[in-house]
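Please see the structure below; I have some questions.
Removed from the display is one protein chain of the complex; every other protein chain stays in position.
Moving on to chain A:
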Amino acid sequence: MTELAIDVQQLVKRFDKKLAVDHVDLQMPRGKVWGFLGPNGSGKTTTIRMICGLLEPSEGKGYCLGYDIQSEQAAIKLATGYMTQKFSFWEDLSIRENLEFVARLYHLKDAKNLVSKTLDSLGLASRQQQLAGTLSGGWKQRLALAAVTMHNPQLLLLDEPTAGVDPQARREFWDQIHLLASQGMTILVSTHYMDEAERCDHIVYLADGKIITQGTVQQIILESGLVTYRSNAENIRELAPLLRQQETVEHAAYFGAALHVSGPDKTALYNTIKRVAPDINWLEVETTLEDTFIALTKRAGLNKEHL
(Lines give C-alpha, C1' and ligand atoms only; values in the text may rest on other atoms or scores of the structure.)
Protein backbone atom coordinates (compact mmCIF):
# COMPACT_ATOMS: atom_id res chain seq x y z
CA MET A 1 0.00 0.00 0.00
CA THR A 2 1.44 3.34 -0.98
CA GLU A 3 1.81 5.96 1.70
CA LEU A 4 0.26 8.75 -0.28
CA ALA A 5 -3.41 8.77 -1.19
CA ILE A 6 -2.85 11.40 -3.85
CA ASP A 7 0.49 12.07 -5.48
CA VAL A 8 0.38 14.30 -8.54
CA GLN A 9 3.16 16.26 -10.13
CA GLN A 10 3.05 19.33 -12.33
CA LEU A 11 -0.52 18.79 -13.39
CA VAL A 12 -1.66 21.14 -16.13
CA LYS A 13 -5.07 21.40 -17.72
CA ARG A 14 -5.87 23.64 -20.64
CA PHE A 15 -9.27 24.21 -22.17
CA ASP A 16 -8.51 25.58 -25.60
CA LYS A 17 -6.20 28.44 -24.66
CA LYS A 18 -7.41 28.85 -21.10
CA LEU A 19 -5.08 27.52 -18.43
CA ALA A 20 -7.43 26.10 -15.80
CA VAL A 21 -4.82 24.25 -13.73
CA ASP A 22 -1.26 25.49 -13.74
CA HIS A 23 1.46 23.03 -12.66
CA VAL A 24 -0.11 21.71 -9.50
CA ASP A 25 1.80 19.43 -7.13
CA LEU A 26 -0.15 17.64 -4.47
CA GLN A 27 1.08 15.02 -2.03
CA MET A 28 -1.66 13.96 0.31
CA PRO A 29 -1.08 11.27 2.93
CA ARG A 30 -3.71 8.71 3.79
CA GLY A 31 -6.12 9.08 6.66
CA LYS A 32 -6.33 12.87 6.65
CA VAL A 33 -8.97 15.47 5.93
CA TRP A 34 -7.63 18.02 3.49
CA GLY A 35 -9.35 21.21 2.45
CA PHE A 36 -9.16 22.54 -1.06
CA LEU A 37 -9.78 26.27 -1.12
CA GLY A 38 -9.85 28.95 -3.72
CA PRO A 39 -12.07 31.48 -5.46
CA ASN A 40 -14.57 30.43 -8.10
CA GLY A 41 -12.85 29.32 -11.26
CA SER A 42 -9.52 28.73 -9.52
CA GLY A 43 -9.37 25.16 -10.80
CA LYS A 44 -10.52 23.08 -7.82
CA THR A 45 -13.09 21.05 -9.70
CA THR A 46 -10.77 20.55 -12.66
CA THR A 47 -7.97 19.28 -10.39
CA ILE A 48 -10.29 16.86 -8.62
CA ARG A 49 -11.61 15.57 -11.94
CA MET A 50 -8.07 14.88 -13.12
CA ILE A 51 -7.25 13.09 -9.87
CA CYS A 52 -10.14 10.69 -10.23
CA GLY A 53 -9.59 10.06 -13.93
CA LEU A 54 -12.51 12.02 -15.34
CA LEU A 55 -10.34 14.50 -17.18
CA GLU A 56 -7.16 13.85 -19.06
CA PRO A 57 -4.34 16.14 -17.83
CA SER A 58 -2.75 18.25 -20.56
CA GLU A 59 0.62 17.83 -18.86
CA GLY A 60 2.05 16.15 -15.80
CA LYS A 61 1.44 12.81 -14.19
CA GLY A 62 0.14 11.42 -10.99
CA TYR A 63 -1.13 8.59 -8.91
CA CYS A 64 -4.32 8.24 -6.98
CA LEU A 65 -4.17 5.50 -4.35
CA GLY A 66 -1.17 4.17 -6.23
CA TYR A 67 -3.01 3.95 -9.56
CA ASP A 68 -1.88 5.95 -12.54
CA ILE A 69 -4.46 8.66 -13.19
CA GLN A 70 -3.96 8.43 -16.93
CA SER A 71 -4.24 4.71 -17.44
CA GLU A 72 -5.86 3.09 -14.43
CA GLN A 73 -9.07 5.08 -14.20
CA ALA A 74 -11.17 1.98 -13.75
CA ALA A 75 -9.31 0.96 -10.59
CA ILE A 76 -9.46 4.52 -9.28
CA LYS A 77 -13.20 4.68 -9.77
CA LEU A 78 -13.69 1.52 -7.75
CA ALA A 79 -11.55 2.71 -4.84
CA THR A 80 -12.73 6.32 -4.60
CA GLY A 81 -16.00 8.03 -3.94
CA TYR A 82 -16.52 11.30 -5.78
CA MET A 83 -19.34 13.62 -4.85
CA THR A 84 -19.58 16.04 -7.74
CA GLN A 85 -20.10 19.74 -7.30
CA LYS A 86 -23.75 19.58 -8.17
CA PHE A 87 -24.24 16.02 -7.11
CA SER A 88 -27.66 15.47 -8.47
CA PHE A 89 -29.60 12.33 -8.14
CA TRP A 90 -31.78 10.80 -10.69
CA GLU A 91 -34.64 12.90 -9.49
CA ASP A 92 -37.30 10.72 -10.98
CA LEU A 93 -36.03 7.71 -9.05
CA SER A 94 -36.97 7.21 -5.43
CA ILE A 95 -34.41 7.51 -2.64
CA ARG A 96 -34.12 3.75 -2.40
CA GLU A 97 -33.93 3.26 -6.17
CA ASN A 98 -31.09 5.77 -6.39
CA LEU A 99 -29.07 3.99 -3.74
CA GLU A 100 -29.77 0.60 -5.25
CA PHE A 101 -28.69 1.84 -8.65
CA VAL A 102 -25.38 3.08 -7.24
CA ALA A 103 -24.91 -0.14 -5.25
CA ARG A 104 -25.39 -2.18 -8.42
CA LEU A 105 -22.97 -0.05 -10.40
CA TYR A 106 -20.31 -0.88 -7.82
CA HIS A 107 -21.35 -4.54 -7.90
CA LEU A 108 -21.86 -4.48 -4.16
CA LYS A 109 -22.86 -7.76 -2.58
CA ASP A 110 -26.26 -7.94 -0.97
CA ALA A 111 -27.23 -4.54 -2.34
CA LYS A 112 -30.75 -4.56 -0.92
CA ASN A 113 -29.59 -5.14 2.62
CA LEU A 114 -26.82 -2.61 2.34
CA VAL A 115 -29.23 0.00 1.05
CA SER A 116 -31.65 -0.74 3.89
CA LYS A 117 -28.85 -0.28 6.41
CA THR A 118 -27.74 2.94 4.79
CA LEU A 119 -31.30 4.25 4.81
CA ASP A 120 -31.61 3.38 8.50
CA SER A 121 -28.42 5.14 9.46
CA LEU A 122 -29.48 8.18 7.47
CA GLY A 123 -32.87 8.19 9.13
CA LEU A 124 -34.53 8.03 5.73
CA ALA A 125 -35.99 4.55 6.02
CA SER A 126 -39.55 5.83 6.34
CA ARG A 127 -39.19 8.04 3.26
CA GLN A 128 -37.41 5.60 1.00
CA GLN A 129 -40.17 5.60 -1.61
CA GLN A 130 -40.11 9.37 -1.92
CA LEU A 131 -38.66 10.73 -5.17
CA ALA A 132 -35.13 12.05 -4.64
CA GLY A 133 -36.00 15.27 -6.44
CA THR A 134 -38.37 16.27 -3.65
CA LEU A 135 -35.76 16.20 -0.87
CA SER A 136 -34.55 19.43 0.74
CA GLY A 137 -31.00 20.65 0.12
CA GLY A 138 -29.56 19.34 3.38
CA TRP A 139 -31.08 15.89 2.92
CA LYS A 140 -29.92 15.70 -0.67
CA GLN A 141 -26.39 16.36 0.53
CA ARG A 142 -26.57 13.67 3.17
CA LEU A 143 -28.02 11.19 0.72
CA ALA A 144 -25.30 12.02 -1.79
CA LEU A 145 -22.63 11.41 0.82
CA ALA A 146 -24.23 8.09 1.69
CA ALA A 147 -24.33 7.15 -1.99
CA VAL A 148 -20.65 7.80 -2.60
CA THR A 149 -19.52 6.06 0.59
CA MET A 150 -21.65 2.92 0.32
CA HIS A 151 -18.85 1.00 -1.34
CA ASN A 152 -16.51 2.03 1.47
CA PRO A 153 -13.95 3.86 -0.65
CA GLN A 154 -10.42 4.51 0.55
CA LEU A 155 -10.50 8.04 -0.74
CA LEU A 156 -13.41 10.44 -0.70
CA LEU A 157 -13.41 13.48 -2.98
CA LEU A 158 -16.05 16.04 -2.09
CA ASP A 159 -16.46 19.03 -4.39
CA GLU A 160 -18.15 21.89 -2.56
CA PRO A 161 -20.46 19.50 -0.78
CA THR A 162 -22.12 22.10 1.42
CA ALA A 163 -22.75 24.84 -1.11
CA GLY A 164 -26.21 26.24 -0.55
CA VAL A 165 -26.91 24.26 2.60
CA ASP A 166 -28.05 25.87 5.86
CA PRO A 167 -25.54 26.19 8.75
CA GLN A 168 -27.17 23.52 10.89
CA ALA A 169 -27.06 20.96 8.07
CA ARG A 170 -23.48 21.99 7.29
CA ARG A 171 -22.39 21.27 10.86
CA GLU A 172 -24.01 17.88 10.78
CA PHE A 173 -22.43 17.16 7.44
CA TRP A 174 -19.01 17.95 8.84
CA ASP A 175 -19.60 15.73 11.86
CA GLN A 176 -20.26 12.98 9.36
CA ILE A 177 -17.03 13.76 7.52
CA HIS A 178 -15.03 13.54 10.73
CA LEU A 179 -16.73 10.30 11.61
CA LEU A 180 -15.69 8.82 8.27
CA ALA A 181 -12.15 10.13 8.75
CA SER A 182 -11.95 8.51 12.17
CA GLN A 183 -12.76 5.23 10.46
CA GLY A 184 -9.66 5.68 8.33
CA MET A 185 -11.07 7.26 5.18
CA THR A 186 -8.93 9.83 3.39
CA ILE A 187 -10.98 12.88 2.49
CA LEU A 188 -10.35 15.84 0.21
CA VAL A 189 -13.01 18.55 0.45
CA SER A 190 -13.20 21.62 -1.69
CA THR A 191 -15.05 24.49 -0.07
CA HIS A 192 -15.78 28.18 -0.03
CA TYR A 193 -16.32 28.45 3.67
CA MET A 194 -13.53 29.54 6.02
CA ASP A 195 -15.09 27.88 9.05
CA GLU A 196 -15.06 24.61 7.14
CA ALA A 197 -11.47 25.13 6.09
CA GLU A 198 -10.56 25.47 9.74
CA ARG A 199 -11.89 21.99 10.40
CA CYS A 200 -9.37 20.43 8.00
CA ASP A 201 -6.02 18.92 8.94
CA HIS A 202 -4.37 20.68 6.05
CA ILE A 203 -5.40 23.33 3.60
CA VAL A 204 -4.38 23.79 -0.02
CA TYR A 205 -5.16 27.22 -1.36
CA LEU A 206 -5.57 27.56 -5.09
CA ALA A 207 -5.89 30.77 -7.09
CA ASP A 208 -5.99 31.02 -10.86
CA GLY A 209 -4.94 27.42 -11.25
CA LYS A 210 -1.85 27.68 -9.04
CA ILE A 211 -1.27 26.55 -5.47
CA ILE A 212 -0.61 29.77 -3.58
CA THR A 213 0.00 28.22 -0.19
CA GLN A 214 -0.64 25.11 1.83
CA GLY A 215 -0.33 23.83 5.38
CA THR A 216 -2.29 23.83 8.59
CA VAL A 217 -4.38 26.86 9.40
CA GLN A 218 -1.83 28.09 11.96
CA GLN A 219 1.07 27.53 9.58
CA ILE A 220 -0.58 29.44 6.78
CA ILE A 221 -1.46 32.39 8.98
CA LEU A 222 1.93 32.43 10.64
CA GLU A 223 3.91 32.14 7.43
CA SER A 224 2.04 35.00 5.87
CA GLY A 225 3.61 37.26 8.56
CA LEU A 226 0.59 39.52 8.58
CA VAL A 227 -0.55 41.85 11.32
CA THR A 228 -4.20 42.86 11.38
CA TYR A 229 -6.12 45.77 12.84
CA ARG A 230 -9.83 45.95 13.19
CA SER A 231 -12.27 48.78 13.63
CA ASN A 232 -15.93 48.72 14.48
CA ALA A 233 -16.40 52.45 14.25
CA GLU A 234 -19.46 53.92 12.59
CA ASN A 235 -17.87 56.03 9.89
CA ILE A 236 -15.66 53.44 8.18
CA ARG A 237 -17.81 52.80 5.14
CA GLU A 238 -15.63 54.66 2.65
CA LEU A 239 -12.28 53.83 4.15
CA ALA A 240 -11.35 50.51 2.56
CA PRO A 241 -10.57 51.74 -0.98
CA LEU A 242 -8.48 54.56 0.48
CA LEU A 243 -6.52 52.21 2.70
CA ARG A 244 -5.88 49.76 -0.11
CA GLN A 245 -3.97 52.42 -1.98
CA GLN A 246 -1.43 52.70 0.85
CA GLU A 247 1.89 50.97 0.32
CA THR A 248 2.07 49.34 3.74
CA VAL A 249 -1.44 47.94 3.54
CA GLU A 250 -1.78 44.53 1.96
CA HIS A 251 -5.46 44.23 2.29
CA ALA A 252 -8.45 46.09 3.65
CA ALA A 253 -11.83 44.45 3.67
CA TYR A 254 -15.10 44.48 5.52
CA PHE A 255 -16.05 41.55 7.72
CA GLY A 256 -19.66 42.21 8.46
CA ALA A 257 -19.74 45.66 10.01
CA ALA A 258 -16.04 45.62 10.90
CA LEU A 259 -13.11 46.71 8.78
CA HIS A 260 -9.93 44.59 8.71
CA VAL A 261 -6.63 46.02 7.59
CA SER A 262 -3.57 43.79 7.27
CA GLY A 263 0.06 44.36 6.43
CA PRO A 264 3.44 42.74 7.02
CA ASP A 265 5.00 45.50 9.13
CA LYS A 266 3.21 46.28 12.36
CA THR A 267 4.58 49.80 13.04
CA ALA A 268 4.31 50.92 9.46
CA LEU A 269 0.76 49.63 9.25
CA TYR A 270 -0.24 51.36 12.49
CA ASN A 271 1.25 54.65 11.34
CA THR A 272 -0.57 54.42 8.05
CA ILE A 273 -4.00 53.77 9.48
CA LYS A 274 -3.53 56.50 12.05
CA ARG A 275 -2.62 58.89 9.27
CA VAL A 276 -5.46 57.94 6.94
CA ALA A 277 -8.11 57.64 9.62
CA PRO A 278 -6.91 59.47 12.72
CA ASP A 279 -10.23 59.74 14.51
CA ILE A 280 -11.01 56.08 14.46
CA ASN A 281 -10.37 53.46 17.10
CA TRP A 282 -8.20 50.57 15.90
CA LEU A 283 -7.70 47.29 17.68
CA GLU A 284 -5.02 44.73 16.90
CA VAL A 285 -6.59 41.32 16.32
CA GLU A 286 -5.38 37.88 15.33
CA THR A 287 -5.07 37.56 11.61
CA THR A 288 -7.78 35.25 10.32
CA LEU A 289 -7.49 32.69 7.56
CA GLU A 290 -9.64 34.86 5.36
CA ASP A 291 -7.35 37.90 5.86
CA THR A 292 -4.46 35.70 4.87
CA PHE A 293 -6.11 34.41 1.71
CA ILE A 294 -7.15 37.86 0.55
CA ALA A 295 -3.63 39.12 1.06
CA LEU A 296 -1.97 36.09 -0.50
CA THR A 297 -4.19 36.25 -3.55
CA LYS A 298 -3.12 39.85 -3.99
CA ARG A 299 0.53 38.99 -3.47
CA ALA A 300 0.26 36.43 -6.24
CA GLY A 301 -0.64 39.31 -8.49
CA LEU A 302 -4.24 38.37 -8.74
CA ASN A 303 -6.77 40.99 -8.05
CA LYS A 304 -9.52 38.78 -6.82
CA GLU A 305 -11.38 40.30 -3.93
CA HIS A 306 -13.84 37.60 -3.38
CA LEU A 307 -13.16 34.23 -1.86
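Criterion: a contact is a pair of C-beta atoms (placed from the backbone, for glycine too) under 8 Å apart; a residue touches a chain by one contact, two chains touch by 3 or more; residues count from 1.
The criterion applied here is as follows: contacts and distances are computed from a predicted model.
In the listed set "4Fe-4S ferredoxin-type domain-containing protein", "Formate dehydrogenase major subunit", "Ferrous iron transport protein B" or "ABC transporter permease", the entry agreeing with the UniProt name of the missing subunit chain is "ABC transporter permease".
For the options A:Glu59, A:Glu91, A:Asp195 or A:Glu223, the residue in contact with the chain missing from this view is A:Glu91. Check A:Leu11, A:Cys52, A:Ile95 or A:Ile221 against the missing chain and you find that the one touching it is A:Cys52.
Listed here are the chain A residues that touch the chain not shown: 49, 52-56, 73-74, 77-78, 82, 84, 86-91, 102, 105-107.
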